[in-house]
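My structure is below; once you've seen it, I'll send some questions.
A single protein chain has been omitted from the complex, and every remaining protein chain is retained in its original position.
And then chain A:
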Amino acid sequence: MFDKYLIDAASLRNTGPADAPTGFAFEAKLGYYRGLGLSMIEKLDVAIDGEPVARDAVRFDEGAGPLTLDEMELAYDRRWPFGTPATILVDHPGGFPAGEHELSLLQQLRVSYLPFPSINTDSKTVAVPA
């Protein structure tokens, strides 16, 4: 319902030392018309130019401190509120590749009233500002 708005393209930045980045980060919103407890977010799949990033290289932080995706599934007391950006952190030696690349995000949510998982996807061509 909000797929094309999930990734905030302007928020992309490298993380770690400026001369030797260890990864990158960007802001994203939850593709759902309400907030959701973090334990019900089963996947946050990140890909660069269609190449998937390993699940254990991705962390999530809605403001209360970064969690691995496995930790997130046990975070029963934290929520990703509606329409609110959270930070997706990705371990990626060297940072985001130079120049423009396609960044993709897939969110798989366990929505209790749906018989199947809710899957939301967004892809944007982005670059880390020089």
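Definition applied: a residue touches a chain if its C-beta (ideal position, glycine included) is under 8 Å from a C-beta of that chain, and two chains touch if they have at least 3 such contacts; residues count from 1.
The criterion applied here is as follows: contacts and distances are computed from a predicted model.
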> The chain that is not shown, which UniProt protein name from "Heme exporter protein B", "ABC transporter ATP-binding protein", "Xylose isomerase" or "Fe-S cluster assembly protein SufD" does it carry?
Replying inline: "Xylose isomerase"
> Out of A:S39, A:T68, A:T87 or A:T121, which is the one that touches the chain we can't see?
Replying inline: A:S39
>> Tell me which stretches of chain A touch the chain missing from the display.
In response: 1-2, 4-5, 29, 33-35, 37, 39-40, 42, 73, 76, 79, 81-84, 110-113
